[in-house]
Structure formats: C-alpha cells, structure tokens
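A single protein chain has been omitted from the complex, and every remaining protein chain is retained in its original position.
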Amino acid sequence: MTLVVGVDIGNSTTEACVASVGEGRVEYLGTALTRTTGVKGTPDNTQGAVAAVRRALDGRTPDLVLLNEATPVISGLAMETISETIITESTMIGHNPATPGGEGTGVGTTVAIEALASASGPCIVVVPAGWDFDDVAHEIDSSSAQVVAAVLAHDDAVLVCNRLATPIPVVDEVGAVEKVPLGMLAAVEVAPPGRTIRTLSDAYGLASVFGLDPEQTRQVSPVARALTGNRSAVVVRTPSGDVTDRRIPVGTLTLTGAGKTQRVDVDAGADEIMTVLSRVQPLDDATGEPGTHVGGMLAQVRDTMTDVTGQPANEIRIRDVLAVDTTVPHEVRGGLAGEIAPERAVALAAMVRTSRSRMQVVADQVAAALGCRAEIGGVEGEMAVRGALTTPGTAVPIAVLDLGGGSTDAALLTHEGSAAVHVAGAGELVTKLIDSELALDDREQAEAVKRHPLAKAESFFHVRHEDGTVQFFREPLPSHVFARVVTMGPEGPAPVRTRHTVDHVRRVRREAKRKVFAVNAVRALRQVAPGGSLRLLEFVVLLGGSALDFEIPELIADALAPHGIVCGIGNVHGTEGPRNAVASGLVDAWSRR
Amino acid sequence: MTAPAVQRTLSLKEIGPAQRGSRPDEVVVAVSPAFGDYFSKTIVDVPHAEVVRQILAGIEEQGVAARMVKVWDTADLAAVAHTGARLSGSGISIGLLSRGTAMIHQRDLPRLSNLELFPQSPLLDAEVFRRIGSNAAQYAKGESPAPVPTRNDQMARPRWQAKAALLHLKEYECIVAGRKPVEVEPVVSRA
Amino acid sequence: MSTAPDLGPADYPLSVNRQDLLRTPTGKPITALTMDAVVSGEITAEDLRITPETLQLQATLAESVHRRQLAQNFRRAAELTAVPDAEVLAMYNALRPRASSKAKLLEIADNLESKYGATVCGALVREAAEVYERRDLLAREEG
C-alpha cells in the first residue's frame, strides 16, 4: 500500500486529499484545506502546500505527494465610472431630503432671508446655515413680502413649516445654499409623503411654471427627467442652466484574437465590450491605452505575472476579459445639496495565463520539507473532472464548472477526450460589485452581504428574513442590530451599514452574482461544449467554494435551464461537497496509472 | 453671520404623574432630577433650554411626537433612560442628565444596555443634541438611522473628569427617593 | 504525596535552586522542558501547567516570608488545578452579586469539597453565601 496525497493549489485555497492506494484499490483517508501562500504557481506556494499536507496527514508520513499543474491564472479587477451628472448654473436642486416641509408648488423670485424686508411680490426665501428655525419662521411670518416657498441649509423644513401661520413648501439640507442664484425666477415643489413630484418633473409642467415657448421647453426637458421620482425639487430659471449626463472617456480596450484586432471604448458599456470580445475569440491578448485607467490595470496584471513566471512583460498575454455594467453612487457635479446620482460604471476582470509555471520548484521544496517524493500529477481541469466523478450518480460524459475566487473554470470529459477553459471573473468580482453599488466601502461587509441571506431586525425579539418569514428569539438581539438590515451569518445577525431596504440590498446581491456567475457559466461552457453547443451537455457538476453559496447554484441553474442542462452541486467522495475535487482527482489519476 | 443670537430659558411645568403612552409614534425624553431645575446648563455651558429645544426639534423634524418626563428617584443615566422607554408608546426614549450625558434607550433592552450612548458630556453641543433627537425619532418610525458619530478626546479627563464628578454628586443630591416620574411640559421662552 | 519539604527564602527561585522539586503535570522533571523535547513533540501544552504540589511549595515559601494571605491564595489555587477551565469560570460568574441563590452557592461549595477535595475553596464560597444573604446580594426572585 502507498500513502498518496493529492494537493490542489488554487488562487485562494490549497486543498489536500490523503489516500491509501494499492492493488487497484483507493481508500480515502482524509482531506484538509488551508489558505494559499503567495501567488498561485510560485515557489511561495510551498508553505501552504506543506501545511495542508501535514494537516490532512494527521501525523502519518506520506510516500508521495501529487501536485496539480496549476495553470497560473491571475485576475485583476478594475472599475471605471463612465457617466457623470453635471448641473450648470445652479439650475436644479433635485435631491431628496428625508423630511421636506409643507406640500404643493411655490413659484417666485429667489431672495436671501436677510433681504426679505425689502422684497416684494411672490418670493422664495433662501436661508443660509446659522439661522435658527424659530427665527426663520418668525422672519417669514412677519415679512410684508408674499413668501411662497423656502430653501434651507439646515435640516429644518418640517420645523419651519410647523411654525408658520400658513404652511408653504420647504426644501432643506441644501449644503451649498449660498450658490443658489438670487433674484431669479424659481419654483419649489414638495409632494405629500409617499408621493413624488408632478409638476417640475414634467416638461410641460416646467413650461407652465416658467412660461416657456416650445423651443425652451425642449431645452429644459433633461431637467424634468432628472427630477423624476423625487419627493421634492427646486428649479431656478437661469439663462443657460442645464442638467447633463456626460459620458466620461476612460480609454479604449484593444482586443486581439482570431487573426483580428478590434478596439472598443470602455465607456460603451459591458454589452458592447463583450460583443466585440466574442468576435475575436479565442482571445490572444488585450491591451489598454497607456495613460488611461484601463491601460494601468492591464499593465498591473501583466507585471504581477512577470513576477510570478519570470517571463518578460511583453510576452505575457491577457487571455480573457469579463466586463460588467454596474452603478456607483456619486455626488452630482455642480449640485447644491450633495445630490447623489447613480452613475454608470464598468467593472472589468482580466485574466492572464502562461505555460511556464514553476510548480516543479514547489514540488522539489515540498519533497524536501516532508521527506518524501513529490511530483506534478496532472492538469487542473482534467483532475477536477476526475474528482467530480467521485460524486455519487455521475458518469462520463461529464462537464464541470469550478466556481472559484478569481476565475470560473469549465471542463468536459467525454469518451473521446477532454477540454478545459478558464474565464475571468468570479467570487471576488461579486464582492467588489456589491461593495461599490451599495457604497459600503468595506470589503468585510460586502463579503458578508455576498455570503449570507438578509433580514431586518424589526424588534429585539424578532427578525424578518428576506423571504418575508419571521423568526423569533428568546434572548434579546444585541442592540447594535436593532432596526437594521442585517446579514444572517453563522455568528448571528450582523448589521449592514446602509439606508437601503432589505429588498434593494437583496436585488443588488443577486444581480451581482447573476452578472458574474450566470454569464460566466454560459460563456465558459460554450467554450468546452462540442461545437459550442450547450444543448449537447446534459449534466453539469458545480465545484469550488462558490458552489457552496446559498443561491449561486440556483442562479446558474436558471441560466442553464433554457439550454436543457440540468446542474447539480458536486459531492466529492460523497462526503466533501463541492470541495477537494482536484486533489481527489490527482490521487485517482495516479491510482489508474 | 447675521443670524440673531437669542437667549432662552427653560422651565419644566409639571402636568401630573407620567403615564404609559399609547401613540406608537412618540419618543419620550426623560430628564434627571436636577435638569432644568437646580442646573440650567450642561458641563460645557450649553443651556438646558437649547438642549431641550434641539432634541425636540430633531424629533419634530422627523414628524414624530415627543413627551417629556422628569425622573425623580434616580440620577443613573441608564435608569432614567429606561424609565422613559417603559413609558414611551414607541418604546424609544432619550435619557438626559443635567451635565449633558445622553442615551437613546428602548423598552425591551436590559436596563444597562442602550441603542446609542453619548458618555462624553463635554463634547456634546447643540448640533449633537439635534441629531440625537432625530435618530431617536427615526428608531421610533422603525427606520435605521446611522448612529450619531461619537467623538473622543484623550485630554477630556484632565479637564472635565472632576467637574463631571462634582455635577454628578449635585445631581444625586436632588434625587427624591420614592417619588414617581412626572410628565412635564417644557416651556422655552426668550429671555 | 510525600511530605512538603521545609522551604525558606534561600530556596527561591525554585526554578534555579530547587529544580529537583519541580515536576510537570505529566510527571516530567522541569529540566525536561528543552527545545529539543518541544520540537520532537515530547512536550505538549499540558506539560506547561503548574501542579498542585508546586503551588503548595510556593505557599510554604510565601509563609516563610510572612505572607499568609498569599500562601492561602496558593493553597486555594492548588485545589483549583483539578477544576476544568469552563467550570472555574462558571463558579466565578456564580459568585457575582445577585447571580445565585444561597442554595446554588452551597451546591457549588459541596461540589468543590466532594468532587475536587477543595475544602479551602469550598469554605470561601460558603462564607460568601452567608455574607451575600446578610447584605441582600443573593439572586432576587423573578417578580
């Protein structure tokens, strides 16, 4: 009998599988998992590999260690904002203070509160910071001018309104109130609670308010559009005021493959990039314009790979790109109240591979450290398929999808042979999308949102889960989760720092997973499927850390169902779940030699 | 800045024994025995009139009702706040000590716990009191306000620790053992 | 157990002057705690605990320099070496004010005495039960 250990060095985890092999029999004795040390495919991996082997061996001495021929796959991530909302000449304050005051629409001339005494006619009073709400109400009530609306710097709208003899619409929390042009015709509209404005968000409404001709009406239509959905708004009529949604040029991506070279502007969006990419498959290389962010990001991926392989940067090729449309909350340029607009952005994952790996060095070092033989046992994709085949109920032909941290891998094994492919984008990209779309700016929270279902702590004794069910607790929940959107992890509810609802956070989370994994599942399987036809694959086994996710398998299943594919989660050895497939495959392959 | 500076004074008019509220949209502001009485300002001279005005404004701006209660038989912040929470229709209260220390509490929490605590009285100004009122009202509405950022100052100890202890002792002198909480109406007038 | 030797200030530190008296809980002499033994795995974390016998020696030493309370603490500690970590923490929590009924404290004392032979510790807990009763520090009945 020979004690054999299969070791799979992945981008983020290193897995080991111990088996006793002899006379055609394989007896699996144990598995272990540890963090990968260093960049995959480099001598730094030795430490993690040794740790995993030691842990799996539990004191025994191995005869042979088998390592995967890890194709170094490095992924880089970048995100570029490609749109920008700009307000010129202080035309509009479209922000949504949580608590505006009063209701209705007021149209008049903007007047500073200090100048109210000398004002006449309908006017809209503009109140800077430093004014107390009692004093503001007093000034308005005692003014001889006809005050029809107010714009305040502080969060005082309800307070001022409640103190007026006759309530007027009031918009507050306008941070840059001093930039509101004075002496101009303006309109303030506040909708009743739970409603949105009707007049200022309508081009003809604006036309009526400001007495515009058809040409002028056409010009202000972007203003109306920008205000749609708000509960309150201020529009000031200035000679050349406007709201624009500008596209920011962020650089071009040059994609080379299939004997062609295509260029695509990154700001054209993810769909366009992926369409162009599909025309040059298989991709030979991708480059970005020097001096742009895209160029910088791709150069960095190349540099990392140079460090790993010792191959010069100009020989490194980017072999896949995944572009995803996303949004990033951004402050509106030229806005007066810190208005936030969801700006469009493109997230890019890029992947590099090289034939030159330094796994032999790792093997030599592992052998020295453990005092046994160590060799390269096989190619990753093929080994994954072999490992997947230990799942009860599977048989050749079989396709697998390995859902990792940096890349999504597909492999196919038929009676005729095998094929394998890596595509860019996986778990880490999902985390990044969640982080930026929810403006968390906290990878730990984004990771928690990705991994666990959501709930809201509605009282100290119950939470409402995202599916609407209620769970009660006998012991009160900790006070820091009270009234908050929480993630339901194994350590109990943890708050998410967001003002968004459970539904919104859930939608962002599921969309991020769908955009990365569902899209990549189809993309990767197409590349291994006979003739690129998904219909010829009947059964797909999901492997890797993300296959343990509570909804990713379901999202992938939904994406594959229209192609008649059934997919299920791997269960290596019938005990390990979707983990340890490659390590187990290595042992299996060796036993069949 | 041309904003007129106005001095205001506070008196707390007793209405009667404090009752448990029935409105689900109210916040109870519970103050300690010496508040607006023996003492008229916080440890850093913020007038109690302004403290109350700003807290009530923060609650009102959120469209939530407020009631004030004076607690007589303790000057322990957690006990004051928890008394208020148990009287509050929404279960949410703000507890206030004369020196300015404040706490947002909730009925179902253990007495010694809290939703938000503002222990550093020397660092609490009118703006913070406004935000405390606002946050309490948002909790009452079932919203998830971002906690009011707490500040810290390592040199607060040498400057304020002893004065805080002194104010604390004076506050304890004003305790009327056995006297039940009283509902009060805050009367803020321009001086 | 052999009779405790008559120790005095000149014997301190025991780790220098009286290595002959020091054993690990697994019976190894203290001189066996070498790096080689650690690396080879002969020494485990269990070996790095103090024994009740050593605590009694330190108690004798403390008494020799007239620190009777310190000595008493070492004797209680000697008894507690046998009590598992979690149980020690549970007993400590039970001794907090208004955490336990008198019956509960007496049960802990009984347990210390009968299960672990911890008579000095048991006496301390009994004493606490009495004082807590007099000072109204026992657990209050739920209303």
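Couple of notes before you dig in:
In this document, chain identifiers A, B and C correspond to the written order of the chains, with residue numbering beginning at 1 in each.
As a working rule, contacts are C-beta pairs under 8 Å (C-beta built on N, C-alpha and C of every residue); 3 or more make two chains touch, one makes a residue touch a chain.
The rule is short, and it goes like this: contacts and distances are computed from a predicted model.
Between the names "Propanediol dehydratase large subunit", "NADH-quinone oxidoreductase subunit J", "ABC transporter substrate-binding protein" or "Cytochrome c", the one given in UniProt for the chain missing from this structure view is "Propanediol dehydratase large subunit".
Counting contacts over the entire complex, the absent chain touches A, B, C. Looking at chain A, the residues touching the absent chain are 34-35, 37, 47-48, 51, 443-444, 447. Remark: the residues of chain C touching the chain excluded from display are 9, 12-16, 22, 24, 30, 33, 35, 38-39, 43-45, 47-51, 54-55, 57-58, 61-62, 65-67, 69-74, 76-81, 83, 85, 88-89, 91-92, 95-98, 121, 124-125, 127-128, 131-132, 135, 137. Although one chain is not shown, part of chain B still touches it, namely residues 75, 154-155, 157-166, 168-169, 171-172.
The rule is short, and it goes like this: only the chains that are shown with their structure count from here on.
Centres computed as Cα averages put chain A at a distance of 55 Å from chain C. Taken in their complex, chain A has these residues touching chain B: 98-99, 114, 128, 130-135, 155-159, 162, 193, 458-461, 476, 479, 482-485, 497-499. Residues of chain B that touch chain A in their complex: 1-4, 6, 57, 60-63, 106, 108-110, 113-115, 130, 134, 139, 142-144, 146.
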